[in-house]
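As structure tokens, the structure follows; a few thoughts come after it.
Here the complex is missing one protein chain, while the rest keep their positions.
Chains here go by letter, A and B, matching the order in which they are written, and residues are numbered from 1 within each.
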Amino acid sequence: MSRIGVFICHCGENIGGVVHCDQMAEALAEHPGVVVSVDYKYMCSDPGQNLIKEAIEKHKLTGVVVSACSPRMHEPTFRTACAEAGLNPFLCEMANIREHCSWVHADRDEATRKAIELCRMMVEKVKNNQQLQPIHVPITKRALVIGGGIAGIQAALDIANAGHEVVLVERDASIGGHMLQLSETFPTLDCSQCILTPRMVEVARHPKITLMTWCEVEKVDGYIGNFEVTVRKKARSVDMEKCTGCGACMLKCPSKKIPSEFNAGILIPDPENPRKKLGYRTAIYTPCPQSVPNKPVIDRANCIKFTKGKCGVCAKICPTGAVDYEQEDELVVEQIGAIVVATGYQVWSVAKAAQDYPYIGYGEYGYGTHPDIIDGLQFERLLSASGPTGGKVMRPSDGKEPETVVFLSCVGSRDNEKGFTYCSKICCMYLAKHAMLYQHKVHHGQTFNFYMDIRAGGKTYDEFSRRTIEDDGCIYLRGRVSRIYPRDGKLVVQGADTLSNAQVEVEADLVVLATAMIPQPDAEELAQKLRIPYDKDRFLSEAHPKLRPVESQTAGVYLAGTCQGPRDIPETVAQASGAASKVSALFSADELEREPMVAEVHRAAPPIFSICFGCFFCERVCPYGAIEREEITARDGSVIKTVAKVNEGLCAGCGLCAASCRANAITLKGFNDEQMFAVVNAIGEEEGF
Amino acid sequence: MELGYYPGCALKAHATSLEFGASTEAAFEVLGVELKEVPDWNCCGASAGHMTNSALTRALNIRNLALGEAAGMDEILAPCPLCAKELAVARHEVREDAELLRAAEDACEMAYKGTAKPVSLIEFLHRNLDLVKGKLTTQLAAVNVACYYGCLHTRPPEAMGFDDVENPTTMDEVCTALGLVPVEWSHKTECCGAGFTMSKASIVNRLTGRILSAATAAGAEAVVVSCPMCHANLDMRQREAAADAGQDIDLPIFYLSQVLGLALGIEPDTLSLHTHFVDTSDMVGRLRGEEEEPEVRGQRSKVRSQ
Partner (left out) sequence: MSRSSQDFEPRIVAFVCNWCTYAGADLAGTSRLKYASNVRVVRVPCSGRVDPLLIVKAFERGADAVLVSGCHPGDCHYAEGNYYARRRFAIFRDLLLYLGVEPERVQFSWVSAAEGAKWADLIDRLTAQVRDLGPFEGYHALIDAAKAVS
């Protein structure tokens, strides 16, 4: 027999000023199963809570209903109070008579009638509540970081320095990411490689970090604290144990004409030998001399041994016999407690031919048809001391030093007609840096920058872009470019200067397009593997844009860097450290406590076992993959039937399965069918509704 | 196959571009597409009308569309892009705003349901490329041509809804199907000066000069257009434009319907190729694969220069 206590809060005048709380207490006292019904000025105050605690002991209550504010406000308060008095906290429910009643209705009688009914509904619910115990989940204190750019490097180092093991998976042959490709960084003009490579080496040497380059995440199973991640170790064709990184193979490799990804595909005529070009790599290669690990891989698609069956020079030349053409992809399974996603970005190729997005693009800019129209990342390589020209600015068509360089902002960004709606955030600053660095190298040169707005928000950022304009003489033209075309060995850039209201035509030697920053092409695929949401532009979504910026919607999966949206290096590093601190906080406990509002599949004694008949409709609707299959076996081991089972670690408690189950075999604890129907049944008991 | 046909003033009423009308009609006959002229069609309001009174222009075009609709036409071929644009814009506006539709219907005392819609020559040919390919009698010689779309073919994009606004390629694709080799070039949709040819020819000469020199620089030996204004300026003003650009330019200017006609085996005279200002005969010969003796060609051009 239920013994329910009802506690009605006046919330000062907030409820008491509208609802007749005394009448309400009287009415509820008559409700079947209610043994105590009282009202009090402030239920959440200490004396108010004591009132509940004393009643639990005195009346041996089996359930408590607090009629007060929204459960989103004080449910934890009252559940804790109940627990302190020895009542299972999940036997406490709240009726929301403030936000849903006294604050939104003016007529006192009407509001009182409604409050009574809301309270009756919760009394009927709590009669059907069960004692629930919080779920404890063990934690594997080992983190996976996906992506070895600056975000992944920072996150891995922070987690490892907190004393936890880290597996860093990078799909390229080296860690370093886009930051390693940059020449200098704004606004301090630090040499990017000089500040990054020590971090890369630290990652490789860190005893707590397992570095897995040339590897990709294949599959993610499990849940927070208990992920099981399958990693594909792509065949490197080089034995990492034997290879010493001497580089002899790369010198001798006959496939020398592969545009280097590290150089963003830019090719420059060799001043020594005009028939040759700079910017190629070999088929057996490391992305750059600073690679970590500095051991090569074979690009099988371009290797003569793999495409034609002949060659084998690298195997012959290798002094340690490390080259292994027979190597195959390998799948390894890692036990992981938390995942940091740091997969970074790409720059949008606006060449019409290269489009694989439903965006119109900028065919009129000639990118991809004229070699002297390049993107921002390619210009970084032209400026970089580690680039194909050793940092000398030369244009791709003829190797001449460009004397007029035109920069275009917002190519694809902030353009909902032809590209993406968002701002790529870094372009204003890096174009200012480009113009500055170019001017430092080519003193007699002239730069132009077509922009929409100069977005230089950040510490010393505006000062930096002002320097480009005022000290380095870059001519900023506020307007868009309509067309770029070659004429007499120059590139004619036709645009508008909206400040002087004039059509502008600049004859340039080189044009740099600041194309939009976009997610990796397989961002969706990864998001689906991780079961995390992404936005309309395929950037991964944070759990809350303000208050949970480094967490994904899925517990135990965190985000760092540009996979979440465009941002610069300092922001990326800050976010990576934020994600790392979340992981460290998670790993600071041995077990994870979770609310027990999870689904449950019916079980009974033999011969019924379960009313689940194994249609697994629940499996299809579950967004979390929390439904497992359990075989019920006889003593001889034969399978009697296969029924559903809920993985409590994965279940988030949405109840989709419960609403879909045709046999009513699956239910949601805390919101089970008995509770829900009891609530609905209580509606309309009050005369006049 | 039947197709509504709105020739507009340029192709029919007076002689600005009789070549365009004659060649389009001849080519469509060979294609087996019967052009049914919109009965009692009126001016589309281009040039003067649309600048001064948008309600009038809208009513004029809704009347044309409603007439076509009443005659059972779903699509109305408007080869002149000025007409195509006026018709498309009027249709777009009344579909967006019921008030405007009511006003236009009241003005022309006709109802317009919106089923009849205009189609430009390029769009129609591009969409029916298989039909075109099936009727070709000769592949034209692989001559480098510059496809010049002009300003109106793709604009305004919300009304035209066809091809890339800044960098269209559909006419290039049609020309490729005919055997021509369209060049990549810069001035596909630049302004030729259009109607200023009458009031301020110096503007036209400058703009047209740029277009012609860009086509030459890109290696084109002829230009293909699909607009009476473009043709008038590039053809008629070519000598002054070349002088303005400081270049020696000799580029025959063809209507798309003319090169189509040649590929369909239609005689040059039927296509009015003899009425251009810039002589087309040499190029027509090359396109049709008629290698002539050099001296004969010299004589012919001497005859013409007299």
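Everything below uses one rule, namely that contacts are C-beta pairs under 8 Å (C-beta built on N, C-alpha and C of every residue); 3 or more make two chains touch, one makes a residue touch a chain.
Remember, it's a predicted structure, so these values are computed and weren't measured experimentally.
J.: Using the contact definition given at the top, list the shown chains touched by the missing chain.
T.: Result: the unshown chain touches A.
J.: For the full complex, which residue in A:2, A:369 or A:553 touches the chain that was left out?
T.: A:553
J.: May I ask which residue of A:106, A:301, A:605 or A:639 touches the chain that does not appear here?
T.: A:106
J.: With the full complex in mind, choose from A:83, A:135, A:304 or A:597 the residue touching the hidden chain.
T.: A:597
J.: For a quick check of understanding: of A:526, A:652 or A:665, which residue touches the chain that isn't displayed?
T.: Only one listed residue reaches the unshown chain, and that is A:652.
J.: Against the chain that's been left off, what residues of subunit A make contact? List them.
T.: Within subunit A, the residues touching the omitted chain are 70-72, 96, 98-101, 103-107, 110-111, 113-114, 117-118, 121, 531, 533, 553, 597, 621, 623-624, 652-656, 658-660, 668, 671, 673, 676-677, 679-681, 683-684, 688-689.
The rule we apply is simple: only the chains that are shown with their structure count from here on.
J.: Taking the mean of the CA coordinates per chain, how far is subunit A from subunit B in Å?
T.: It comes to 52 Å between the two C-alpha centres.
J.: In their shared complex, at which residues does subunit A touch subunit B?
T.: 352, 360-364, 366, 369, 417, 482-488, 492
J.: Which of the residues in subunit B come into contact with subunit A in the complex?
T.: 157, 164-167, 169, 184-187, 190, 214, 217
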